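Here the structure comes first, spelled out in structure tokens, and everything after it is commentary.
Just one protein chain is left out here, and the rest sit where they should.
Letters A, B, C, D and E name the chains as they come in the text, with residue numbers starting at 1 for each one.
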Amino acid sequence: MENGVKIYGELALISGSGNPELAREISEALGVPLHKAKITVFANENIFIQLQESVRARDVFIIQPTCSPVNYNIMELLIMIDTVRRASAGRITAVMPFFAYARSDKKDKPRVPITARLMADMVATAGADRFMTVDLHAGQIQGFFSIPGDELSAFPLLSQYFREKQIPDLVVVAADLGFAKKARNFAAELGAPVAFVEKRRDGSCTESLSVIGEVKGKNVLIVDDEVDRGTTMAGAAHKLRQEGVKDVYACFVHATFSDNAAQRLAEAGFKEIVCTNTQPITPEKRLPNMTVIHLGPWLARIIDAVHRGLSVGKTLREYKPSF
Amino acid sequence: MENGVKIYGELALISGSGNPELAREISEALGVPLHKAKITVFANENIFIQLQESVRARDVFIIQPTCSPVNYNIMELLIMIDTVRRASAGRITAVMPFFAYARSDKKDKPRVPITARLMADMVATAGADRFMTVDLHAGQIQGFFSIPGDELSAFPLLSQYFREKQIPDLVVVAADLGFAKKARNFAAELGAPVAFVEKRRDGSCTESLSVIGEVKGKNVLIVDDEVDRGTTMAGAAHKLRQEGVKDVYACFVHATFSDNAAQRLAEAGFKEIVCTNTQPITPEKRLPNMTVIHLGPWLARIIDAVHRGLSVGKTLREYKPSF
Amino acid sequence: MENGVKIYGELALISGSGNPELAREISEALGVPLHKAKITVFANENIFIQLQESVRARDVFIIQPTCSPVNYNIMELLIMIDTVRRASAGRITAVMPFFAYARSDKKDKPRVPITARLMADMVATAGADRFMTVDLHAGQIQGFFSIPGDELSAFPLLSQYFREKQIPDLVVVAADLGFAKKARNFAAELGAPVAFVEKRRDGSCTESLSVIGEVKGKNVLIVDDEVDRGTTMAGAAHKLRQEGVKDVYACFVHATFSDNAAQRLAEAGFKEIVCTNTQPITPEKRLPNMTVIHLGPWLARIIDAVHRGLSVGKTLREYKPSF
Amino acid sequence: MENGVKIYGELALISGSGNPELAREISEALGVPLHKAKITVFANENIFIQLQESVRARDVFIIQPTCSPVNYNIMELLIMIDTVRRASAGRITAVMPFFAYARSDKKDKPRVPITARLMADMVATAGADRFMTVDLHAGQIQGFFSIPGDELSAFPLLSQYFREKQIPDLVVVAADLGFAKKARNFAAELGAPVAFVEKRRDGSCTESLSVIGEVKGKNVLIVDDEVDRGTTMAGAAHKLRQEGVKDVYACFVHATFSDNAAQRLAEAGFKEIVCTNTQPITPEKRLPNMTVIHLGPWLARIIDAVHRGLSVGKTLREYKPSF
Amino acid sequence: MENGVKIYGELALISGSGNPELAREISEALGVPLHKAKITVFANENIFIQLQESVRARDVFIIQPTCSPVNYNIMELLIMIDTVRRASAGRITAVMPFFAYARSDKKDKPRVPITARLMADMVATAGADRFMTVDLHAGQIQGFFSIPGDELSAFPLLSQYFREKQIPDLVVVAADLGFAKKARNFAAELGAPVAFVEKRRDGSCTESLSVIGEVKGKNVLIVDDEVDRGTTMAGAAHKLRQEGVKDVYACFVHATFSDNAAQRLAEAGFKEIVCTNTQPITPEKRLPNMTVIHLGPWLARIIDAVHRGLSVGKTLREYKPSF
Partner (left out) sequence: MENGVKIYGELALISGSGNPELAREISEALGVPLHKAKITVFANENIFIQLQESVRARDVFIIQPTCSPVNYNIMELLIMIDTVRRASAGRITAVMPFFAYARSDKKDKPRVPITARLMADMVATAGADRFMTVDLHAGQIQGFFSIPGDELSAFPLLSQYFREKQIPDLVVVAADLGFAKKARNFAAELGAPVAFVEKRRDGSCTESLSVIGEVKGKNVLIVDDEVDRGTTMAGAAHKLRQEGVKDVYACFVHATFSDNAAQRLAEAGFKEIVCTNTQPITPEKRLPNMTVIHLGPWLARIIDAVHRGLSVGKTLREYKPSF
């Protein structure tokens, strides 16, 4: 099986509306055209899908990050899985490079949902055989799926990017204590120390930040998995500057950028912001100092490995990105 | 069991965002306050729900027609069911007076979804024990649910309304042949004959209407389950007038009214339009000649019967509406 | 994949007792012998099955319409699926050209079953991976299945047959309003107008028929999906003759013919009766003016396409029947 | 909970067509009338059921041994469960005093079904919450059910009957080695030794019997769980007489009596035949020397215990039959 | 429902072998005797359970932390659930105050299991209706369960204990960065700052510790969810002392104490060690400076609330521990 075996019918790639550019990158890197799927939204808001070509017996990968518009894209994904399943595909992999509702992953208050588990169940109930995601907010979400799948991490790409930059006196900073362990690991990859910005609510509503660890006079790289409203990351940058750091860099995988996040980051004075395109990097999100690592070629290699029954771990280790 | 037994904990009513007015009607008719559920939509569009009171062991009815915004309301319903289930409710009934995606109920073309079945599976997977709906587009959709439930029909309320009006020389007309059988039954309730407006595509794209049955000089009542864009019903009204009918009435259960439907109906010159409030009758939907039958008191009686283990059939037969 | 790929083991065809002649037609058209399955009914009525050859890893199609004896044939089908599954088949498709209990597809009265859903669940629980049927009474029944499958329609074969006959002044008639929409579509295929025979219960028990639409002096073709007792179709023929039509033709897919249906049709004076052999056309069912369209070669082509992962839609469009 | 608690709605008893007399016995013993269920078999053999009264929230026991006509009765049971489930019963217990297909409980040849497991799955899929049976052919069949249930044994009633008769010099004989262990236990209850009649195929097809153990000059009681065709039991009786025994008695729980079994038993010269009415004891089955132990009162007591949440084991131990 | 309703049969408490002392505490606090369950381990190591009293319809709580011997206790729990389910309990709650395999909660390396999800599935498959746990290693594990349940936190009891002690100049320290966020929250409860001990692998195998945050001259309280081998906590204590702290306290919920942990802690020179008895505090685990908070009375209150359908959140808020 050195060269892999074709255990299902031919590969088929279908893109939902979530991130057509990423789907195109994957399609081009694989040399496999995107399957034609006609998606209609009727006047009554009902989504309707008709595949224009047969997928019978094929090994279908549906590429659909559940990014904005979130609830629409989730419904579109589920309906597309149902369509492909009833069209008698051989195997269906739901490729969700961004997985919404990942922060709703536990009951940390009474009477709240665990929506991430619900999402995982929905994907399986609709008929997916496998899932593929990139950097889930918590790795445990893998265990929410009853179907097998692959969670990939783009952090090795980010760390390699920064290793090549060779920034002197670098300290890696986690802006959220929930990310402390991953930040430590990321720092170890860069051979850098780690520090933390701690956020704490004092009394009723005012919130104060403090820095734990040595940062003065250093270049700092704030790392996180996702930038949503950008308040945490921008607040950390401001606080770090107060503490006398030199340049401030930011890197993260998921550029959600809701609620004026772009403006907030623009005003935070980062030297460079590095992220990936698990979500579309629309013109409104683009900042002059932003570097986007396009994940298409990388995801293409992994999809190819999954399709041909090759080791994904080996494929990842051997992957050489070009920035 | 003549007076019913309490087999679950106390009744709890929770309203989603779909139709809060209908939920209030039900709550008032039952004398049971609506349960406090805090629904938040974060900047990243994620829906978050927290119940403000315990529902442990309670017999919970979640009132949420999946009307506009359709995909949002579906997701809110599913997340609410998950919330209630994980909060250890005794029994959960998803009350969906309007059930979206009901027209996607079969594969009548290759490679299309059966989204109505998908919806039914989602509701069950999220954790509902029972469902309750009003006039599904096709009765077979009941069979899409693996959980038991009650499909109620508001047509007896509509036919009683018109019986009381005693319109002379009335002919019931179905504007869609898929509704032919139900129109015939509705006509029989009114002791009236039935006729049909047939729509046929000629050659490429022009569409012509023809009337099958005797309508000339009669008062006609066009009946359907739902008005979506209103083109079918308005078109039928115009065609019938060409055929020399007297007054034209319209009645239907579900007032979806997408894409300028209100204006289309306004211009079609109906003597009276009668519908129900399974969906909110927003100011934009309201027409001067429109009569809305409020289903709240009726649904309240049925929910009470289900809660107390009483016969729903008997409850429906004994129900006396007041218009 | 232009020529299809073998994604499962070799094709295996197994016939139950339902319609061995149809199974033979399929087997001959495919050039694949019927698998030897020994079916024994013990003195205690228990059905016992032993496959005489291995089906390990094979792509098995079990051909079993659930026609008379209905309950026996259903049980035989389920037990055969269990047998094939436990014998480690690669994939199992339940081919049910006639699907019994299809009229029990909704709760239109209180406290009745939805037996068609039950049947769909039984087939899946027994272990079928896919289903194949012909012209379900309601298309929605597809959605009762949790497994994927193909519902095929023999109406294109029937309409082609009548197009070739070129009967002048033809009107298509639906004898049951529940079939109105399908009759309209069938009429459109023939470029003919459509009319209806309406049945209505007056007062207690007498039932009267009326014709809606223009039929006087025309040749009429009554179309339906199934002839069960034949009373509806024979009654329509008598009524139409009273209305002064010329020749009366009948066509339908499923020849159930229970309770003297053959005699009823014989006395109804049809010019020609056209049906298919989804159920066995036993000598008692055969009438002198009956034309049977044998579905074996057609089903064979579809089974071959499913087995080889080819588009079923394309296969159907390219199929050229010879009558 | 000394007197039990009502944890479901009121008890409801529904009888299928399998054994209406037994259902009547249970109903009378409980003082609970049989629920009115209208069972119709249409001309096309489809079974249709409509409950005439509400079962909403009730604790329903459906009494239906799957005796002759076996496949019909199984289908009727499954459809009845579906009906009761969709009618929103509180709990459903399938009471199957005789469980067909119990001998198809393992793959002892290649490519055969395990139909007993299939039956158990069907009962659960249709919607039963619990099962109740009497003396399964193999106790392991309990484990085929994914739902909980009670397997009851009528052998203590049979042994008590014979203890009261005080037959001298009694030897208990198993006519089938698969029943050896149960026969030994039955013998121990009577304080009697045990012997076996062994059946062995010699060469091609002739079958010879031999007796293992001491029987000469003794009274013998042949015991088995079921008499189907009666050949085994009649053959054993003939062989035992050849070996010089005195009187020959027979006892068994299930009187299937297929294929002239009654005549075969009549000619075998038993002094007395004792059985139960898990299946209807029709006039054709009745023999002059037959004693039938009516299980209705006994089952009534157990159903009552299950309904009230009382110990079934205690109920059985305290039960005093009157013959 | 102010005083709660009894929606299931009476409460029944059953203890496995995992922590009989804790079960006894619960039983005493509730005034409900432990149900008699006879647990036998045969010579062939097979576990066999027989309940000595009926649990029919009862609301059963099985108390079994999956502590050492871990794999034995898991199997015993699963078999006990099966026993109780087949004995027709009304509802089954698996009370697992310590949940083994919780660290195997994600695939952070290729080709490893997610055993915590497997455990959750096992518990549900065996037949539990609900679960109850205390301080899961990761809150997300709640989402591994398809059944509802309650995860309780003993940290409020620990923080209240230390609030009452009023230790001056206290800094809370997380010895593991994965616990950083929870440590911060714990610190906030005590109004204390937080610091971290970071562990990093340098090059091949040597591991170095560093302290992030201000600790010099302070009293420190190291907090964690579990002490397994004790190396992390002991190492942190040594490192902190090197950094010039005053007294070192430790607190944690789960006292696993494998592989000489007790000795390691003894040598680490803690002023006081505070933990709970989710696992048995055997004589080998007991240290002179150890304070054990007994959870029995607290769990009893929660079990009572669950049984009576009362709010668990409210019960927890109103609970007043006495140390």
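Everything that follows uses one rule, which is that contacts are C-beta pairs under 8 Å (C-beta built on N, C-alpha and C of every residue); 3 or more make two chains touch, one makes a residue touch a chain.
Note that the coordinates shown come from a computational prediction; the quantities given were computed from them, not determined experimentally.
Shown chains touched by the hidden chain across the complete assembly: A, C, D, E.
Considering the whole complex, the residue from E:72, E:161 or E:319 that touches the absent chain is E:72. Of D:33, D:143, D:244 or D:269, it is D:143 that touches the chain left out of the display.
Note on the undisplayed chain: of the listed residues D:32, D:49, D:175 or D:194, the one touching it is D:194.
The residue touching the chain not shown here, chosen from A:29, A:209, A:266 or A:312, is A:312.
Of the options A:148, A:217 or A:269, the residue whose C-beta touches the omitted chain is A:148.
Contact between chain D and the unshown chain involves residues 105-108, 110-111, 114, 116-117, 138-144, 151, 176-178, 180-181, 184, 188, 193-196, 198, 200-201, 210, 212-213, 311-313. Panel shows chain A; residues 1, 5, 7, 130, 148, 150, 305-306, 309-314 of it touch the chain omitted from the view.
On the side of chain E, touch with the chain left out of the figure occurs at residues 42-52, 54-55, 68-72, 74-75, 78-80, 82-83, 86-87, 100-101, 103-104, 107, 109-115, 117-118, 121-122, 125-126, 228-229, 256, 258-259.
Criterion: only the chains that are shown with their structure count from here on.
Fewest steps needed to get from chain B to chain D, stepping only to touching chains, is 1. For chain pairs D-E and A-E, the one joined by more C-beta pairs in contact is A-E. Between the Cα centres of chain A and chain D there is a gap of 61 Å.
Measuring from the averaged C-alpha position of chain C to that of chain D gives a distance of 40 Å.
The centroid of the Cα atoms in chain B and the matching centroid in chain E are 49 Å apart.
Among the residues of chain C, those touching two or more other chains are numbered 107, 110-111, 114, 117, 311-313. Contacts between chains, counted with the stated touch criterion, involve the pairs A-B, A-C, A-E, B-C, B-D, B-E, C-D, D-E.
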